[in-house]
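What follows is a short report on a single structure.
Left out: one protein chain. Kept in place: all the others.
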Amino acid sequence: MMTIRAMTALFFFTISQMLRDAKFWVMGIVLLLPSVLALVIEHFAPPRHSLEPAWDLYHGLLQYMFLMGLVPLTCMLYGTGLIGAETESRTIGYLITRRLRRSTVILTRFVATALVLTLLCDVAATAIHISIMSGVNWQALAAHLGQFAAWSPMHDLTVYWCVIALGVLGFLAIFSLIGLLTAKPLALSVIYMVVFELIIGNVPAGARVYTLMHQLRVTAVGAIPGLKVLFALPPELTARLFSANGSGITQVLIISAVALTLACVLITVRELTPSKVARD
Amino acid sequence: MAVIELTQLSKWYGEVIGLNNVTAEIEHGITGLLGPNGAGKSTLMGLATGQLRPSKGGIRVFGESPWDNPSVISRIGYCPEGDPFWQKLTGFQFVVFLARMSGLQGASARRAAIDAIERTGMSANAGRAIRGYSKGMRQRIKIAQALVHSPELLILDEPFTGADPIARHELTNLFRELAAQGVHILVSSHVLHEVEAMTREMLMIDHGRIVAQGDVQAVRKSLLDRPHVIRVRVDQSRKLASQLVGWELVSGVSIPQPDTVLFETKSPEAAYERLNSTILSDGMNVQEIAAADESLEAVFGYLTHRESK
Amino acid sequence: MTTISGDRVNQYQRWQGALGKSHWTWPAIVRNGITLALKHNKTRIVLLTGGIPAVTAVGVLYVLSLLESLVGTDEAKGMYDLLSAMLRINIHGVTRLVEFRDVLWRSTFLMMTGMQMFWVLIIVARVGTPLIANDLKHRALPIYFSKPVTPATYLLGKWAVAASFVALITLVPSFAAFAVSLLLTDGPGTWGQAARLANDLILTGMFVCVTSGTAIIALSSITSDQRYVTVGWVAICLLPMFAQKIINESLPSNATMGWIGCISLRDDIFVVAEHLLHVRKGLAATSLPAERFAQALTRPIDPAKAATVLGVLTVSAIFFSWRRVVRFSRMAAAA
Partner (left out) sequence: MTMNYIFQCQQLTKNYGRIVALRGVTLGVQPGVVGLLGPNGAGKSTLFSVLLGQTPASSGAASVLGLDIRRQQRAIRRRVGFVPENDCLIPGMSGTGYVYFAGRLAGMSHADAMQRTHEVLDYVGMEEARYRSAEQYSTGMKQRLKLAQALVHDPDMLFLDEPTNGMDPQGRQVMLSLISDLGRAGISVIMSSHLLPDVERVCERVVIMGGGEVLTEGRLEEMNKPHPTLYRVEFTGDGASFHRRLTDVSVRVLEQAESSLQIALPEEGTQRLVLQAARDSGARLFGLHPKRSSLEETFMAAIQRQRAP
């Protein structure tokens, strides 16, 4: 009972701490930049005679700028600081000398952070949706929809909401683990991101299935088959990488669970001291 | 049973030694933890609050290891050294949050926080953000959070640093009061006067080792190789000094000021006796007789004196 | 009463000497800032590699001078292609390069300035970000302001540190490249042209120093955390650039740009540098196909608008950092 009360306190504290921090609002602005960009483009664009530019912009922004860039970046900034920020400011002492076990501390903070970040990213994705949709003149295009007649942006948005939630879960877990591995986790995170997620995740190698990037993409393509076109891959590769009705949800959950378990083990064996050992 | 038990406890950080093979028991009541900078005081406190893990040996608090053991550490109130804060919180939010982290429920947490803040004299400033606090207020609010869950053991790391004389005075009284209510307190401080005002029970460490433990005056007495220094303020200082030089039990005499004689002796009791009768029989008038080196500061200086600077 | 401890045999000695003028304390701040920055190997590496654009420029100018005599040969063909791409001026089939020396030199230096912008970004991120932020973080300002230093002297000193490093990346190599090229080749035509070009180069270099120097000083005075300053600086440099790129590409080529074309600060600086180096004007005065250059360079942005954007930024940066420093110099007491 006492433990649950303490967990609730830490949960809400973590959320209010995030909202109080300027970093959150800066990240919010950065996450809204794509939609501002979309708005500018739609505003300056001359009258169009096809849905293609809008479709391209919609999925291009969400896939490349969002899932491949901004979502992992946000998770990197928060994941590495999940415990690290408290260690750096030496406030960690207050959290671990109370009612909670160390592993409970990190799990509670993880859940709170993941929740807030998912909401933030989903709101930003919705903003992209709104700014593109506001620029599309459906009535004028009704006559020549062609291959896009079946496009339901609302359905796609729902898919992205879920994929983003999955992405936040996975990336936040990975970066929380990295945050515990080393005292200066940002460099390692960037290396992981570039080497593992951006390079291995994008080459047709077997190791690709262990990357979050690939699994998120598989999940998205499974729900929006039309997306295959976006990646402009040779047909046989597309067929191999994205099976019909494929889903990477299980894989993402497994990766997150493994990362979180390791993080819990690490925090229970490691001392949490700032990078410079504090002596008397 | 001792409150804190250290058995052959060692702690090092990489190559840097924090504590070196320490065996000791910290009993109930107030214990002053003394030592120069880098002696290992914070290390000991970190180990006792389960934030650090022993490299070798063991530490037990209330009979159990504190590492990742909420059932023990939730009975401890810890006031860390320095300035670790969530600066944007108000003092009240800070204390309430930590009360809840100790498992107190909404309303009772708030009540406990108000109470702890009241006891540390922070009621007027509890609504302000911590980043606007002075050093003294920071110390007070840190102590408030350590008290909020009514712990049985308080571990206070340099709680007086930066506090003004009024805060020092009030906090000293608060700690004495708490000790009287049965709370065990382990407190470290650089200002020995304040520790002396709270307790005579000391644990002195230097270079990660215990150099003395126990009552200050008992420790002083056991420093047999150190001659005691006695100060006498007297009207005929030169006459007294010339007499003292003749005594066998006196090993050194000086006159630092015209009305003051300092002398060293290894058998203070006999010296006092003979001094008093000499003053009486020779018709001198005395203003003051005092041991010049029985204060905690002097004892501390003897014990931690280092050859090099 | 106290005693002097035994190992302290030194007595305090008074000093009989005169202090210099207090207005001249800022060179000490500059010297100190430069020495501290140069202690880092990474800074030195950035400075050394900062010569690359200048070396490239010298190479281009040397090849150009060679080409003047190689026109029409097969060897020359490949070089024509390469230079056309680098200078973004189509010089295919131009047989009498000699006539265009001045404008080709100018566009070479413009290309070099464009390349140098990247190093400016790096060196400022390395050297500029801690300038004030570190003093704030370590609360060193009371040291400055307990000595006869005023906020103006302090800012001037700090600004000069940033500006000298930018100058080491831009002005100094540019000028070295100019001098070396003069020695290696026949020069940009007449002496008069050379002198004017030198003058324009200095103006361009100073312009870059002033804008980036003040910008970083203002950024550095915002927060005491150097990391945020670095992130802010990189974001200010890159984000508008990307945004501009995406906008430019998704809009049709005939769309009017106006102020929206001035989003990217790097492009703004480039446009102003182009204007200062008189490349477009020089091209227009010759028979070289100027409109192609105009297309290749960037969208037609009014240099006046770009300069206004930069000017407003610079002035507000100076004002802002001034306010911050004055505030912080008084903060110790307010705490």
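Each chain gets a letter, A, B and C, in the order it is written, and its residues are counted from 1.
The rule is short, and it goes like this: contacts are C-beta pairs under 8 Å (C-beta built on N, C-alpha and C of every residue); 3 or more make two chains touch, one makes a residue touch a chain.
Source: prediction; values computed, not measured.
**Q** For the chain that's been dropped from view, list the shown partners it touches.
**A** B, C
**Q** Given the contact definition stated above, which residue among B:5, B:115 or B:164 touches the chain not shown here?
**A** Answer from the full complex: B:164 touches the omitted chain.
**Q** With the full complex in mind, choose from B:177, B:215 or B:269 the residue touching the hidden chain.
**A** Going through B:177, B:215 or B:269 one by one, B:269 is the residue touching the chain not shown.
**Q** Tell me which stretches of chain B touch the chain missing from the display.
**A** That gives, for chain B, the contact residues 35-38, 134-137, 158, 161-169, 190-193, 268-269, 272-273, 276-277, 279-280, 285-291, 297, 300-301, 304, 306, 309.
**Q** Could I get the residues of chain C that touch the absent chain, sorted low to high?
**A** 2-5, 7-8, 10-15, 17, 19-22, 24-25, 28-29, 31-32, 35-36, 39, 134-135, 138-150, 329-330, 332-335
FYI, only the chains that are shown with their structure count from here on.
**Q** Which chain lies at the heart of the structure, taking centres as C-alpha averages?
**A** A
**Q** Using mean C-alpha positions as chain centres, tell me how far chain A is from chain C in Å, no decimals.
**A** Measuring from centre to centre gives 37 Å for this pair.
**Q** At what distance in angstrom does the C-alpha mean of chain B lie from that of chain A?
**A** That gives a centre separation of 51 Å.
**Q** If I count partner chains per residue in chain A, which residues reach a count of at least 2?
**A** none
**Q** Spell out the residues on chain B that touch chain A in their complex, using ranges where they run on.
**A** Counting only chain B, the residues touching chain A are 13-14, 16, 18, 35, 37-43, 49-53, 68, 70, 73-74, 76, 78, 80-82, 84-86, 88, 97-98, 100-105, 145, 149.
**Q** Name, in rising order, each residue of chain A that touches chain C in their complex.
**A** So the residues of chain A touching chain C come out as 30, 33, 37, 40-41, 44-46, 53, 57.
**Q** Under the touch definition given earlier, write down the residues of chain C that touch chain A in their complex.
**A** Listed in rising order, the residues of chain C that touch chain A are 235, 239, 243, 246-247, 250-252, 255, 260.
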